[in-house]
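Rest of the complex left out; these chains stay put.
Each chain gets a letter, A and B, in the order it is written, and its residues are counted from 1.
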Amino acid sequence: KPEEIQGVDEIGLVNGLAWTSVGGEMLQVEVAVLDGSGKVELTGSLGDVMKESAMAAISYIRSKWEIYGVEHDFYKTKDLHIHVPEGAVPKDGPSAGVTICTALVSALSGVPVKQEVAMTGEITLRGRVLPIGGLKEKTMAAYRAGIKTVAIPKENEPDLAEIDPIVRDNIKFVPAEKIDTVLETALVKFSKKKPSPALLESLPIEEGQEMPKANSPIPQ
Amino acid sequence: KPEEIQGVDEIGLVNGLAWTSVGGEMLQVEVAVLDGSGKVELTGSLGDVMKESAMAAISYIRSKWEIYGVEHDFYKTKDLHIHVPEGAVPKDGPSAGVTICTALVSALSGVPVKQEVAMTGEITLRGRVLPIGGLKEKTMAAYRAGIKTVAIPKENEPDLAEIDPIVRDNIKFVPAEKIDTVLETALVKFSKKKPSPALLESLPIEEGQEMPKANSPIPQ
C-alpha cells in the first residue's frame, strides 16, 4: 500500500488522487532535485498527457521563479526527476498537474508538504486549475488513506454534492482557481515573494479592463 | 469550462476556435517565454499538423523580429513553451496558426491580448492567412463564450453568409489576408517598427511588377 500517507511532512512528496476503471486511488508524486544540467526525467509508466502536464508545471514554475523563491537558473543547473510509484501501473491524464507542480515547488524551494493533504486538478501554463473527473472515487480513496484536506478545482465544487457523506464529514475541501491556493493549502510554509520591478514589467496586467459577461445561452 | 474568456487582458494568452465532430469549441493558446537556450516545448495533445503550424509561426516571427519589436536573439536565449489546455483532448489541424502566432508576438513583445477577441486561420511562413473550415460552428462557440470580435481569413468571408444571425448580430468579424490585420485586432497596442536599412534589403520587394490576371476558366 504505497498510497498510505507518510508519518512526517516531507519535501518533494505530494499525495495525488487518480481515478481508474476500478475506482479511486491515492498515488504519490515524488520529485528529486539533483545537481545537474537541466535534464528532466519522468518515470513511473507515465502516459504522454501526464508527461506534458509535468512539462507545463515546470514551465509555470520557471516563469514564476522569483515569486516562489526558487533558484532562477534551476532549469540549467539542476536535473529534475519526477517519479510516480508504483512503477508497473500505467498512469495518464492531466489531473496530476497540480500534484506535480506542488511537488516541484516543494523540492525546489525546500519547503515540506503536509502529508495529510491530497489534491487533484489540471494545471495550465499560467497556473490556472482546470476541472477533472472522478471526484467521488478520488475523494473516497483519500478518505481511506487518512487524508484530512483535499484541494480540488473550483469548477468541480458542484460535484461535491455527490460524494459519500462519510467522506464529506471527514475531509475539508479547498476549491482552487489558481495553483497558489493549492500551494497555500499543501505547503508547510507558503509566502509569495514580491517580484522585483524588472520582473513586474513582464507580468500580465493584474488590474485590466473587465470583460463583458458571456451572452445568454442561445435559444434552441 | 476553460474556454470562458478571462476578465483581464493577458500577455501570451489568446482565444482560438476549434471545430470538432461535436461542434465548435473555444480553446486558449498559452505561451510562456522563459530564459533558456532556444528550446521549443509544444504541449496539450497537439497533433503533427498543429505542431508544424507552431513552427511556421515561430519562423515567421524570427524573420520579422525587428518589425514586431521582439528581441532578435530570442531563438537562442529564450525557451518557448506553447500549451493548449485541456491536456487530455487531442487537437490538430493548421487553423490555430494565427492564434499561436498572436500569442507568441504578445509574449515576446510584452503586449497584452484583448480577451474579447477570438480568431481562426492557417498561417504561412510569410504571414499570409489561409482559409479554414467550420466557421459556422466556431463562431457559435465564440458567441457562447462572450467574444465580441473574431478575426477570420479573408477567403472565408463568403462563409459568413451561413452563420447564425444571432452570432452575426453580436460579433464583429475582421477578415484578414495577412497576420498583421489579426495582430492589430487582438493586441492592446500594435505598431510595426520601421525596419533598419540593413533589414529592408533582405525583405521581399513590396511594389513589384503586377501579375497578369488568371486565365478564364477552361471550357468543360
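In the analysis below, a residue touches a chain if its C-beta (ideal position, glycine included) is under 8 Å from a C-beta of that chain, and two chains touch if they have at least 3 such contacts.
Just so it is clear, the structure is predicted and the values come from calculations on it, not from any experiment.
Novice: Assuming 2 chains are placed, give the number of copies in the entire complex as this structure defines it.
Specialist: When the whole complex is considered, it contains 6 copies.
The rule is simple: only the chains that are shown with their structure count from here on.
Novice: Through what angle, between 0 and 180°, must chain A be rotated so its C-alpha atoms fit those of chain B, rounded to a multiple of 5?
Specialist: The C-alpha superposition of chain A onto chain B needs 60 degrees.
Novice: Can you check how far apart chain A and chain B are, centre to centre, with Cα atoms defining each centre and the answer in Å?
Specialist: Whole-Å distance between the two chain centres: 30.
Novice: Name, in rising order, each residue of chain B that touches chain A in their complex.
Specialist: Per the touch definition, chain B meets chain A at residues 1-2, 4-13, 30-32, 34-37, 41, 43-45, 79, 81, 83, 85-88, 110, 112, 115-116, 140, 143-146, 148, 164, 166, 170.
Novice: Please name which positions on chain A make contact with chain B in the complex.
Specialist: Touching chain B: residues 48-49, 52-53, 55-56, 59-60, 62-63, 72-73, 75-76, 93-94, 97, 122, 124-126, 128, 130, 155, 201-215, 217-219 of chain A.
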